[in-house]
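So the structure is just underneath, and the comments pick up after that.
Yeah, one chain of the complex is gone here, protein chain that is, but the others are all in their spots.
First chain written, first letter: the chains are A and B, and each begins at residue 1.
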Amino acid sequence: MKPLLAALRAVLVLTAVCGVLYPLAVTAVAQVPGLKDHANGSPVSVNGRGVGSELIGQSFSDADGRPLRRYFQSRPSAAGDGYDPTATSASNLGPEDIVDRDGEPSLLSTVCARSRAVGELEGVDGSRPYCTGSGVGAVLSVRPDRVTSVNEPCPAAPFVAEYRGVKVECATPGQDPRAGRIVPVRGAAPADPAVPADAVTASGSGLDPHISVAYAELQARRVAAARGVPVGAVRALIDEETTGRALGFMGEPVVNVLRLNIALDRAAPRRG
Amino acid sequence: MLTSTLPASAPAALRKLDPRFMWRNPVMFVVEIGAAWTTVMAVLDPSAFAVLITTWLWLTVIFANLAEAVAEGRGKAQADTLRRTRKATTARRLTDAGEETVAAAELRRGDLVVVEAGQVIPGDGDVIEGIASVDESAITGESAPVIRESGGDRSAVTGGTRVLSDRIVVRITQRPGESFMDRMIALVEGASRRKTPNEIALTILLAALTIIFLVAIASMQPLAIYSVANSPGVEGGFALGSHGVTGLVLVSLVVCLIPTTIGALLSAIGIAGMDRLVQRNVLAMSGRAVEAAGDVDTLLLDKTGTITLGDRRASEFIPVGGTTGAELADAAQLSSLADETPEGRSIVVHAKEAYGLRERHAGALTHAAWVPFTAQTRMSGVDVDGRRLRKGASGAVTDWVRGQGGEVPSALADVVDRVSASGGTPLVVAAAENGDVRVLGVVHLKDAVKAGMRERFDRMRAMGIRTVMVTGDNRLTAKAIADEAGVDDFLAEARPEDKLSLVRAEQAGGRLVAMTGDGANDAPALAQADVGVAMNTGTSAAKEAGNMVDLDSDPTKLIEIVEIGKQLLITRGALTTFSIANDVAKYFAIIPALFVALFPGLDALNVMRLSSPQSAILSAVVFNALIIVALIPLALRGVRYRPSSASRLLNRNLLVYGVGGVVAPFAGIKIIDLVVQLVPGMQ
């Protein structure tokens, strides 16, 4: 009994020290000028109205989820319906998640679909290795006598006609796609696709406020066109909102999408 | 040798398959259960593969038992020889009334028996009366008779040995059935063998590894079932079904992974270690003592008989006054001709070696009058052709010179002191001729260190063992000998009880101490020491107290005993390392074989390019069994041990048994696979 009593008292006193005094002391220090803004979430406001946090990414799409052409687009997000800070999450899908299941697209098909969509939006080639032209994973289920394209349910036309002399069929709904050896087909897509990696993958938090410089550059032409300003002006803004590696070697150079879009709105207000 | 004992040991190996015996070796017990299980499976669902796997699993168990049986067999042969010499003897017991004849088995402790020339000594005891020469070849194998006499440190006699001359009275010191011979038989047979602490520790580690692998393989089953279920369109191959990995393959995998190599050889290593001692005529009373020998930090060595030859020898003639060396040598030689002590002989020898003086025979000098050494005069000499020569202790000879009216040169005292200071003994030689009495010089007698001692002690030092010389000599003499012999430390003017306190002091510092002893007053120290080697020539008390007995009574053997102890531990460690290192290759053989049908990519792990999954698994099992047989000689002989620092020793053994243990099975399994793939049903 004695150690239990001592333990109870110890838990209480250490809770007071570590669970009350410490966080309150740190909070007090954090409220000094210079830290205060950070401690309160780095809020960003436009014309005095809070529009979010510099650190929390946002979606720049319309009510139906279609990307707004006049804004730079953030990365895909797995947080709730996208950039929901109350449901932060990653996709958690694995590197070999390549077979669609019950209408749920696999990670590969998701990547392919995103790539195709970004390609269309930005007017570049959206093809990628292991993707079909229709924007799903190019994956075959191979049995000696029968080959199916597992991510292309009938009546779709399979992305290849033949595999090693056997005719490739579309996937019959309801059939177990694993009924053969699963073979992804790389296809003829260029090794260096036009759509950058961060544009087709979800971040860890689902709140990534940044995109790569390459993805920003890719979007510059479309945004400039939508706003009717020269591409050079947009590129200049990208440069301004680009954060290099800390101390030259930590992390990667990134562009803050919210700040870039706010800067855009300020520099080139939408006409009409 | 092995080829002859292997078949002989086979019946014993089969008898050991009895589970009541097997369970004492947890690793091999698991193999036996596995073999029994595969036997059932092979009967229910026969195939070439099943029969071959089952056969080789049984062979694995049998090979392990064979290793132990062979090791025991060597001891058994020796025990049988001993038994033959132990005939039913009768004893002549002394009673108040006189003498009675009883069977040797009826003798009790404290009984007095008489033994005369030609009779066999009926039991262990001490000579309390008389002196006799005894043939101890029955236990030592040495045919030269030894002297046993009452009252000294050579009083112990052993039952079963034969008195060759004279008559002795022996007080029996053994209890019935516990004679030295009985214990010796039990020891070499391994009947009284208990696991040593280190063996127990290693067994625990091996059991832990066995459990880990059992669990690793058992838990693989649901994973395998899931994997099969997840690939409905793919054939699992011969090893995999919808119920997971087949039992046959599972058992093979377990047997290959658990440390069977060391598990099979562990007990053989221990028995063989004892056996190696027996071959050097040392009897260890327990395996623990042998192990402790490997750990020894401090060796206490008696000076006399161990480090030095035990007698002093002339090493130098130092003339004083106007005498020449040759003159002195001549006088010294002449005065020693009749001196048959080792010192006297050594003077003659040195005179010949150093000055080329031809040896003269005492008998040739017919008119010489020899003056023998007496405790009163403390000198000896000769009177020949009017010349009187005397040699002896400095005081005695100078007194004689002064008494004859001669002068003692002042230089003499310096020489005498110098010789004493160097640990030597000065003998002063003087001559009186025609009234001219003068001191000729000094013979330097030195306690001679045995050849090769320094090298041996250097080796000990490299092994991290501190050597301490124990002697009754004064500090000065002791230091000189210690320096010459190269021991690390010495204890001078030691009384028997000092030995005990030295042993205790060393142990208090956490060190393990080994020592030899023979006298009754050595017994407490022998009992206290971690390794106490009693000389067979010594007293019964010493033999009781020590945990080893050297039948050759050679005190320098302690060094070999230490090496054997170390070799025993090294062999265990090396084979454990080898056994575990082997698993790497076995995994690379079996895991791809199991799952390659399901996941063709895993073929990349089949680095040995084994011909088929069946052949891969069988080859691993066969290798696992054959490696036991291949290593039996090593287990019996022990890993080669060369004294050197721990670091260097470890580097070598790691390279041979660690790296070698990883590499060897890759080659071995590949070679076996090349043969096995030809067997029908292996594709």
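Throughout what follows, a residue touches a chain if its C-beta (ideal position, glycine included) is under 8 Å from a C-beta of that chain, and two chains touch if they have at least 3 such contacts.
Heads up, the rule we're going with is that contacts and distances are computed from a predicted model.
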What name does the UniProt record list for the absent chain among "Potassium-transporting ATPase potassium-binding subunit", "Chemotaxis protein CheX", "Tryptophan synthase beta chain" or "Phosphate-import permease protein PhnE"?
-> "Potassium-transporting ATPase potassium-binding subunit"
Hidden-chain contact residue, picked from the options B:L57, B:I185, B:A224 or B:A329 = B:A224
Given the contact definition stated above, which residue among B:I580, B:A635, B:A664 or B:M682 touches the chain not shown here?
-> B:I580
Checked against the full complex, the residue among A:L207, A:A220 or A:V234 that touches the missing chain is A:L207
Could you tell me which of A:V147, A:V234 or A:I262 touches the chain that is not displayed?
-> A:I262
Please identify, in ascending order, the residues of chain B that touch the omitted chain?
-> 197-198, 200-202, 204-205, 207-208, 211-213, 215-227, 230-231, 257, 291, 294-295, 297, 461-466, 508-512, 565-567, 569-570, 572-574, 576-577, 580-581, 583-584, 587, 591, 595, 598-599, 601-602, 604-605, 641, 645-647, 649-651, 653-654, 657-658
Sites on chain A contacted by the missing partner chain, in the whole complex | 3-11, 13-15, 17-20, 22-23, 25-27, 29-30, 35, 38-43, 46, 49-62, 68, 71, 75, 79, 83-99, 101, 107-108, 111-112, 128-131, 137, 178, 184, 186, 191-193, 197-198, 200-212, 243, 245-252, 254, 258, 261-262, 265
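In the analysis below, only the chains that are shown with their structure count from here on.
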Please work out the Cα centroid separation of chain A and chain B, and write it as a whole number of Å.
-> 74
Given the complex with chain A, which residues does chain B contribute to the contact?
-> 230-234, 600
The residues of chain A that touch chain B in their complex are 141, 143, 176, 178-181
